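With one protein chain withheld, the remaining protein chains of the complex are depicted in position.
Chain naming follows the written order as A and B, and within any one chain the residues start at number 1.
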Amino acid sequence: MSSIPFLTEIREWPDERISIVTGRLQHKTPLIHCITNSVVTNFTANVLLAIGASPAMVVTPEEAADFARIADALLINVGTVTTFTAGVMRSAAHAAQQASTPWVLDPVAAGALAFRTGVVGELLACKPSIIRGNASEIMALAGRGEGGRGVDSLASSDHAVASAVSLARSSGAVVALSGEVDYVTDGEELFAVRGGSEIMTRVTGTGCALGAVMAAFLSVAETPLLAASAASLLFAEAGRGAAEHSSGCGSFAVSFLDALDAITSRVPPVDG
Amino acid sequence: MSSIPFLTEIREWPDERISIVTGRLQHKTPLIHCITNSVVTNFTANVLLAIGASPAMVVTPEEAADFARIADALLINVGTVTTFTAGVMRSAAHAAQQASTPWVLDPVAAGALAFRTGVVGELLACKPSIIRGNASEIMALAGRGEGGRGVDSLASSDHAVASAVSLARSSGAVVALSGEVDYVTDGEELFAVRGGSEIMTRVTGTGCALGAVMAAFLSVAETPLLAASAASLLFAEAGRGAAEHSSGCGSFAVSFLDALDAITSRVPPVDG
Partner (left out) sequence: MSSIPFLTEIREWPDERISIVTGRLQHKTPLIHCITNSVVTNFTANVLLAIGASPAMVVTPEEAADFARIADALLINVGTVTTFTAGVMRSAAHAAQQASTPWVLDPVAAGALAFRTGVVGELLACKPSIIRGNASEIMALAGRGEGGRGVDSLASSDHAVASAVSLARSSGAVVALSGEVDYVTDGEELFAVRGGSEIMTRVTGTGCALGAVMAAFLSVAETPLLAASAASLLFAEAGRGAAEHSSGCGSFAVSFLDALDAITSRVPPVDG
């Protein structure tokens, strides 16, 4: 493998490019097709609504392919994949690829369980724009490591940077590696986003909802790299703010939605 | 089509009839059978509990028909309908019709996607007591307009009033048209409920939960028209109160449940 790109830290919110992405999203209210896991459907929908996107969970084979064609972006998260939903996911991913609908793949627990690892392999062939995962998942997809333990990563994101770069180059997707530090790379450039809050690891769905926001940003950003970076930075900023206004896991989740709402509402809608 | 009925504004909470409905509900704690979408199950159950009803999500073909017969009312919401749940919905709707269990149909995204539009057509044949939808959905069921975009309406409720009246007359159901103004009609009378909060459009499940509350009120109100009007007015009042005590989408959802709890707890239980 060739070398790891020079690391650029993204430190400030908002920088101008990210403001434009957020402003465009509020002007467009893009329709985001989510096929996600049963634990996080509600939180994911509320996160998308808080930032000004329009979530739609369309999850049956009779509709999913057609809807993936007309949606502005698609999220597929395999967290609670079943025999039935695996077929829905394949069908939506194929339709998205054919229709050039940009899409995000969240390969929850890939590498740890054989069935979903197989499903994720098939989905990768449909060329997602962004792959978002934790260190164990990204290392497993890059052919390193042995997967995590359930949905949790056993490795820190720092140890998976080389895998992320390698996976980006082999898949053609931007890889967004979530952890204490978030890394985002297209194989050529590499960004690090610090911040957020430790408590985000103890609120279910923060990572899954980040994938949904990346999908929303795909519909308005110039590049998948910018979409993924902007989403990570928005979450870090909202997480930092929410931690100041909460007194535990429960109030954090509530404050996090309020923070997303407040941050994005401050940005004026931008046409184009 | 004949003319649109004279419009009556419902302005105050509580008027005496609505207090009686709410008081009866707290005395009876009716059992509400919900076959609803996977995004809003939790919020819907919490809304029903907050007003004093007892939610039950029974969603398998072996049980749904039997349960629809013994429940006090039934809600069917097609938001995330699948091949499997479409069968459950048909079976429950037929059983409700046979057993005279009053029921609410929420035709999410009908008109926008062919499969669910077909399912909704079959469900309509089972004579729901109330049809609750947004402007795009109601216009589609009335044979006008071309449906919305995903779950969102592209039309305002003001433009769909004629469709609501027409659908009420053709279906025999009360039609509850949700939007910036809620309209409720049985084809003869037409009520408008103003109030609520803009933020309700950015919290997932508020519309779906409104359908569940209409089902709960069906079990204690003299007419479906009163049940639908009372539920809309309760939501408008709770939304107004919650907006005052919240600082964004996240805290609004929490305050909304608190407001429903507070409003209905102030009304003493009424027997009969």
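Operating definition for what follows: contacts are C-beta pairs under 8 Å (C-beta built on N, C-alpha and C of every residue); 3 or more make two chains touch, one makes a residue touch a chain.
Here the structure is a predicted model, which means the values were calculated and not measured.
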Have a look at A:18, A:88, A:167 or A:253 and name the one touching the chain we're not showing. A:253
Please identify which residue in A:23, A:55, A:79 or A:224 touches the non-displayed chain. A:79
Where the missing chain touches chain B, by residue: 31, 33, 38, 41-42, 45-46, 49-50, 54-63, 66-67, 71, 84, 253-262
If you put the missing chain back, which residues of chain A would it touch? 37-40, 42-43, 79-84, 86, 109, 113-116, 149-152, 201-205, 246-251, 253-254
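Following the convention adopted for this analysis, only the chains that are shown with their structure count from here on.
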Where chain A and chain B are represented by their mean Cα positions, the distance between them in whole Å: 33
